[in-house]
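A protein chain is absent from this complex, but the other protein chains hold their places.
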């Protein structure tokens, strides 16, 4: 509808070089990352550069996961900034009259999906915003439905606790007015060794850092060690000793080997914690801080950067966003999931680094500000031998080669 | 998969300037008619020009409607020519190992959909290949299913009998080995007046031409006049007299006014014809003719052109296609639906004109050769005020503004 | 300056999809034939499609050759239509204030260059508008300078008398108010054989046609046969007999073999004609005819087409140009130089064909209307082994490999 609006006279005076909204396609197609569209003359619209993103990277996905109800969804969709006019002012989806139709398309998608595990436990699966460009949690509606239906509701926040947990606490909990009772930090011997460049002793510094970080939020913590065959007793003991030193709970999860039964010990520990330990949840930062202060708070408290460096372009964007009146939005950091620092090869508990903010983007619909520490890939490519080459269907109509 | 193949080393040596396969999206989006993709450097694939087409204009849709069963579908999908290599040789979807996955995706789509009319009559709706670039008929599987389930099966072939009926007889009947028993030519007083530039007397020449044309196929004919309020008795009588002169049946259809009951007379006439008149169906042309002869046959016998003019570019394409071994394919003409001639403003029973063939395309999967007499639009655009602007959803979750 | 104007606010409201002015570069560079420019964001201008043309195909070259003096040059440059605004109205170089600077740049170029032949005869070489897209003659100023300085002034009009001579008579003579006294038709045995598909007897039909055509202009004619070694006496005699039958003069030119001396006979014949035969020059058509009538006149009288076919797009362009008030401009035909017809393989004296007009362009600065009968190449490409590969410079600073 954006390009059609421009083609039909451009009443909103949209600047074709400053359109932030991307076309979206649910395919891995690297050739669509950077395109020029509208070629071929007057009948084919106005030429401009565009980028396709994959569905889960779209702001619509983030909004779907943060909307309270249909009306809220429609409002948030309407607030999406699709670009800027020639005077540099934001143009929203609402001004294009697109929000009603978008909400109508999503009227069923807003309802959580109930599925079951292989052991027939009910699970709600709903929403999947990319954790690199969005907040990476499932939908508020699904979590609230769980809280209403079940005694205990568990939700996941992936990509390292510095990314997933921070965003869960500071974006989702704050927006949904949820106060968690227990935090489970999941780890493996293999991951800790990787963080020590092969040495478990070195790598546990990473776990210690995550434990220290999550203590900031005031919620009781249990570390769950996902046990695999190759793990030795002494390795497990060593990890446990680290948790003891930090005065947090520790439990082994044997779900990988034994299915649901392997998780009983962890479940009991959690139930016990719920009964005996008191949560005192508080977010990392006050929303009234400036955008720069909030970014700095996350970088120095959670990542432990010495300081932040905001590149000139990003600084201009921050000023623009604050002028637009969005300084009270939470920050959604876009950082690699391998290191606390900007450098994915710097493992363990990185120290003495500066977090560089290269770009800042306003998500006026999803109501957060994305701060990017590097390039973020929002349209994947296919591998040399795409799975599609192995997929086939036989004469009986059975699809083969899917796995 | 094409661009990924090229990006990953291009083992098939595909010429990026000679890729005939288009990306496809089920949206009206004129800005995607001509695009440049693969920009942004080595990680984003190889730069090239591309065009997006709408789903119904894709060769996949034509194949879906011409496939006999799943195996045939997979074969035909594999035969699709996606482009040419640097030696000018065709590269197929099968060479990309894409046909298995494509067939798997379509395994449910190949089955006809059973729906019902407002009066609860069962109807099969299945497939919608654009009649401008493809053959414009519903699927062979749906028609065959109808023939198996019902005493009488009726199917539609739209866009003027010179396009729809010709393709139904010469492409679909021949491929499906179907022999129709009766032809119903549907007309209206308004359409005939339009063809006479306002004068019914002039405009009936168009009906006469269609009747003469369909006689060629040897199938008993009834003309059904779709009656509207403004039609006068004498007008109807006049049309009937034309049919009498041509010695074909005539019946009034009052379905517009009276629903199913309004079609009873026509139904009885058809049943009577089935019992008393014998069909002697034969196609217009023998597939063994050369491509040029077949094009010429359609243009001179059905359109009544004095001759055809094949532009040099189209002539080279014909030579290439015949060299590739596809000279026995039927022809799928792409012509405007308003006039027998290339000029949409030349109404009635056009005479003394030349049919110009501007472009010829091989559909190796769908197994026909498209001959274009002009530019064909395969990606529509939105109007000045797209319907989406009126669509909304209210607080009760009811979608409004759809009509 | 066009893209800068658009970038700086576009006060003239120029439609970026409807800019007719092309960038120009004096290089053979096929990759610049179709480009997309202005990419990379707000600082880099507005994205649009553009084409580069080679200098000699630019309207500026045509104007330089048709300008009477510096003031006329500046006016004509100012009249160039560089594109259209969003209301479809023409925008000129004058509105961009570009004509003064353009004229200043050309202030020396407008003066003819005096050079000499190998035999030290003075020659004026000035201007080279492409004969496919422009009128193909040298500058009016050079011709007028010749007329002032010399007793006899000879000028060339290449590319077949149906193209070069027609444009010389109907565009240049009319604009310069020049009345030629003698026409020299140059031919060779080899060219005539080629036109007869190897047979001289057949090929002379081409010469006959040209003679008949030029008689229309009322100027005394001499046919000059460029003699080569392989030509036999009887062949020459045969060509002479054709000229005799047409009652035009005939002379052999042996310049190829003998230099200036070989042209003496022809020179004497011409001097004799100047003294004894009277020219009665009149153009082919009256400028007051409509554009279509003028095109038709050229096609039927000179090319001997049965009729012309103006494609719908070209027809719309003609209507637009006439509405803009340019119907009195002469026609500059863009046709292949091999055949009288649109088909370059149709040699000799083509008959029974239709001349198709595919496109019509207004040159408001050069003051003619170009009618294109096919695609015209205005940016050449390099061959597989460009001459540049052979060019070198040795240690003494001598450039080698130029020829």
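In this document, chain identifiers A, B and C correspond to the written order of the chains, with residue numbering beginning at 1 in each.
Just so we're on the same page, a residue touches a chain if its C-beta (ideal position, glycine included) is under 8 Å from a C-beta of that chain, and two chains touch if they have at least 3 such contacts.
Here the structure is a predicted model, which is why all the values come from computation and not from measurement.
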Touch with the omitted chain, as defined above, among C:34, C:89 or C:237: C:34
For subunit C, the residues touching the chain missing from this view: 1, 3-4, 7-9, 25, 29-40, 43-46, 48-49, 70-71, 74, 96-98, 100-101, 103-104, 107, 381-382, 384, 386, 388-393, 395, 397, 399, 401
Contact footprint on subunit B, counting only the chain that is left out: 15-18, 36, 39-42, 46-49
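Criterion: only the chains that are shown with their structure count from here on.
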When subunit A is superposed on subunit C by its C-alpha atoms, the rotation angle in degrees, nearest 5: 180
Per-chain Cα centre nearest the global Cα centre, belonging to chain: B
Distance between chain centroids, defined by C-alpha means - subunit B, subunit C (Å): 46
Chain centre separation in whole Å, for subunit C relative to subunit A (CA means): 65
For subunit B, residues that touch 2 or more chains besides their own: 36
